[in-house]
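Below: one structure in structure tokens.
One protein chain omitted, others in place.
Read from first to last, the chains carry the letters A, B, C, D and E; within each, the first residue is number 1.
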Amino acid sequence: MRIRVVNPNTTAAMTETIRRCALAVVGPDTVLDAATSVTGPASIESHYDEAMSVPGLLAAIRQGEADGVDGYVIACFGDPGLDAARELAAGPVIGIAEAAMQTASHLGRGFSVVTTLGRTVGRAEDLAERYGMQRFCRGIHACELPVLSLETDPDARKIVTEACREAVAKDASDAVVLGCAGMAELCAHIRDEIGVPVIDGVAAATLTVQSLLTLGLRKSGRGEFATPPPKTYTGLLESFGS
Amino acid sequence: MRIRVVNPNTTAAMTETIRRCALAVVGPDTVLDAATSVTGPASIESHYDEAMSVPGLLAAIRQGEADGVDGYVIACFGDPGLDAARELAAGPVIGIAEAAMQTASHLGRGFSVVTTLGRTVGRAEDLAERYGMQRFCRGIHACELPVLSLETDPDARKIVTEACREAVAKDASDAVVLGCAGMAELCAHIRDEIGVPVIDGVAAATLTVQSLLTLGLRKSGRGEFATPPPKTYTGLLESFGS
Amino acid sequence: MRIRVVNPNTTAAMTETIRRCALAVVGPDTVLDAATSVTGPASIESHYDEAMSVPGLLAAIRQGEADGVDGYVIACFGDPGLDAARELAAGPVIGIAEAAMQTASHLGRGFSVVTTLGRTVGRAEDLAERYGMQRFCRGIHACELPVLSLETDPDARKIVTEACREAVAKDASDAVVLGCAGMAELCAHIRDEIGVPVIDGVAAATLTVQSLLTLGLRKSGRGEFATPPPKTYTGLLESFGS
Amino acid sequence: MRIRVVNPNTTAAMTETIRRCALAVVGPDTVLDAATSVTGPASIESHYDEAMSVPGLLAAIRQGEADGVDGYVIACFGDPGLDAARELAAGPVIGIAEAAMQTASHLGRGFSVVTTLGRTVGRAEDLAERYGMQRFCRGIHACELPVLSLETDPDARKIVTEACREAVAKDASDAVVLGCAGMAELCAHIRDEIGVPVIDGVAAATLTVQSLLTLGLRKSGRGEFATPPPKTYTGLLESFGS
Amino acid sequence: MRIRVVNPNTTAAMTETIRRCALAVVGPDTVLDAATSVTGPASIESHYDEAMSVPGLLAAIRQGEADGVDGYVIACFGDPGLDAARELAAGPVIGIAEAAMQTASHLGRGFSVVTTLGRTVGRAEDLAERYGMQRFCRGIHACELPVLSLETDPDARKIVTEACREAVAKDASDAVVLGCAGMAELCAHIRDEIGVPVIDGVAAATLTVQSLLTLGLRKSGRGEFATPPPKTYTGLLESFGS
Partner (left out) sequence: MRIRVVNPNTTAAMTETIRRCALAVVGPDTVLDAATSVTGPASIESHYDEAMSVPGLLAAIRQGEADGVDGYVIACFGDPGLDAARELAAGPVIGIAEAAMQTASHLGRGFSVVTTLGRTVGRAEDLAERYGMQRFCRGIHACELPVLSLETDPDARKIVTEACREAVAKDASDAVVLGCAGMAELCAHIRDEIGVPVIDGVAAATLTVQSLLTLGLRKSGRGEFATPPPKTYTGLLESFGS
């Protein structure tokens, strides 16, 4: 069983963090690796970045299919390119927002999301709706730390922790969903500090993929998520055609 | 890691089927057993049966806590007693409808549910709403087989398979959710016959519990799902008080 | 026309309060009595208590059918066992949350609910959704008084009244729904104090049952709410089978 | 306790039918009369008719207040002028669509509405949403009989009955709501013919008003439904100003 | 291309303001005029006023059809009589709330509405739902200025501007919708003061009508919005019959 976690930004250090968090939860029969996108933004902090990360993500999925990968995690909380990736891959593709929110829905009546920049809150709202999780999502809060500062700012851990504490108090929620793959390693620390369950989507999505593979579940192969029809592509992206 | 699958009806043969399906999917570090409810209906086919199965289910949860069980599956598609069980248990409790629907939501735009008697369709509708899965649930269909006939009627496999085939065609759906724990062993057969993914909630819920335990996630211990306040109980159910 | 108000907890003093409030509103041709559950919790303050109150409630419905009762009120704001009770009874069964919220919907754009313990707020949210009353329900507030303290705490009246006043101010609502059968006798006092309509579900539900009986309306007798199929029950609850 | 049923069209024969249906259900202490609108359309079969029936309806409410009436029924399934009437009246005002749908919600999982002309279906959809009854309303069906033909067409009873039978079959619903005040006297006949509960909104609304009066409930007197601010009116409607 | 903006209240000075705002945005081929209702309230500040403004509005539509008008704007934020007007008119009829909210939906994730009296907030909520704009409408706020004071109160501009500023801050919204036709001329001033887009529904609706006419779009002429069936009207409103 081969699972690949794809970091849709191009920052390899973040991929390594993500890989560690995913590896920590898989079973002994699961082969897990992580891939960094070969083209696109260094971090994803706008609709523009997210859209522009998708070609690199899809290239990684295509590479994964060639490599015999069985299932994928998209390790960015905007779940960029999820629908397109599902068309390309034969096996399951899970976004970390999708998995984190569904996981949190089992832990009580409602959860709070804590994300990086305020401008990404809208995307998280859209995803909560898309996955049917609006009824569990009690609030989405920004700590206004840029994504890459999560790894470099010495106060990052404290800032995120305090944002989580305030979110739970304000929303009267039962759990916190971390709204950025770059927060994955803060998960246990925050849980210990604030005393409520904290969900890292990277680990949650990895286990969701592993479960789907164990259950032998993959898309039916027809309809909306069938392989895309062959198509001529031109210009810079010519190689993405078929 | 100890997981217990609780069959909330009192039919031990069905518990054994359920146990096999759950056991087939857990990892090597998971200890899994199954419990049959010690009191209540032989099968659950009405709101009455479902309500009356809850004391037996809750007794099983209480016993599980005494036995050091870490997480539970409620193996009936009505997810009876889920909220109350979550109050009693320190660890995760997952219903098979909850897990099956969420699992199916990853496989395409929408799924069909195929259940036993038509009178149980309403309960499945309620659960789809509760879990935020209404947007993925394209139809709920009854094959009008009583629960216990699933194990005894020689035509059961064929009847359920045909109901699944018709459901997918009518709903233009991407997957089928089996609407009864007693259908668990039909899962692979139906998938092979109709060529779309088929989800058995018993296996799906077992893996959901295993994932939550792997992630170290449990309810926060306060609020709506905290341990119930001590209370005097009288009459037949006196022993359920504290 | 015989109406029975069933108190699903086992506290007879509370049944008597409830009976008085119901009796005060029925017409001269209505015979009204009240029954205390013969088994279960002394008060209902958790999902666990609520689930465990249902066998006693259903026994009371069964007894009512034997006694020739025409319609029933379930006098607990969680409306426990409503679906199952509707299967058992030939005539109407109305929950007090159901009736109170619908009654309040006629009095303005929105109402507030004031309940006992904070942990029961979630159940009231679920019921508002189930009855289509979410659009009218502007807030659900706890006064953190245990149910049985409503009858014993000398400050209960004041505490509940102030909680109602604050709820109306915060929610800018047009009416208050009392979220516990044990608050029934406070209704007129609170209305006089805070100057907005206050709805006691016990009285509201009793009149709803009386109206349904006057209109000659009862379930159709087929489908989801038909009499449950006969079933073997074993163990402590054996006598609930058929 | 004085209740007035207002027929917002100007056809006195229909008022008399309505009055009989309302009178049949009130208690011995209720004084019930019926009023025909003094100006407007002979029947209400379009948004235009409905809008133009409102001045006559509001004049009737104003007259009722002068006459000491305690509560009102608006006897047209479009519930015309409901919000404005609530501003004018000190006591409760209930529309027959509002009351019929809420009453039907107690009888099962879903109801069908059978109305007159197809062009009125949209208004019934709007009202189902407004009252939170969309989740119970499984279909709205027209029998394409004009309102006044209900009293004159010898086949009316048969046409409406068959439309109800087909609606229940198509929607798999538990009850039928009659979508026109002019159908009130067909209620018992249709129920006997098709074997499911049939709700006439005139009777249902009359009992809802009676219940609200018995409970002593009236709007709070402030906010959205307070008495309208005094205003100069000019032209044909000058007398409606204050 | 002839467009008529109808002011459904009877205050001619307000019609003139409205006309100027509409005229400022139409193209060179559009002939635009404005009509004051010939009967009804001097301003619309309650459900009662709104309902009573409809006959005058519909008379203006009828007059417009006789005059060869191609499309209409209803220049009151309650969009009174919209459905009925659509039945009467062969061409498009657009309400200013409808147009303003849809226009605002293009400018970001959400808008705030600032209206006159608090008692009109409920109507704006209803309209947001009707037009599918609830998901964009983040709050509706009253500045508690009566409609006619907008033109006479020397502090009106300042009061409305401050209410807009507070609304945007409280709702974290991207734009402001002015909730009264009488605020039309404040639009540019407020935008300049608070630095976010401000939408005047009169101008927005005028352009929506112009666009529909340019596209050659008009209702299909059958079904719900077909010309109302001929009908006898009696009493004061006799002339409204046909």
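As a working rule, a residue touches a chain if its C-beta (ideal position, glycine included) is under 8 Å from a C-beta of that chain, and two chains touch if they have at least 3 such contacts.
Quantities reported herein were computed from a predicted structural model and do not represent experimental measurements.
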item	value
Among shown chains, those touching the left-out chain	A, E
Touch criterion as defined above, residue of E:39, E:103 or E:234 at the omitted chain	E:103
Residue among A:28, A:68, A:154 or A:235 that touches the chain left out of view	A:235
Residue ranges of chain A at the interface with the undisplayed chain	10, 37-43, 45-52, 54-56, 58, 81, 83-84, 86-88, 117-123, 126, 129-130, 146, 223-226, 228-229, 231-238, 240-241
Contact set of chain E toward the excluded chain (per top definition)	25, 27-29, 92, 94, 98, 102-103, 105-109, 131-136, 172, 174-175, 188, 191, 195-197, 199-200, 203-204, 207-208, 210-212, 214-220, 223-225
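Keep in mind that, in the parts below, only the chains that are shown with their structure count from here on.
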item	value
For chain A paired with chain C, centre-to-centre distance based on mean C-alpha positions, whole Å	44
Contacts with 2+ other chains: residues of chain A	109
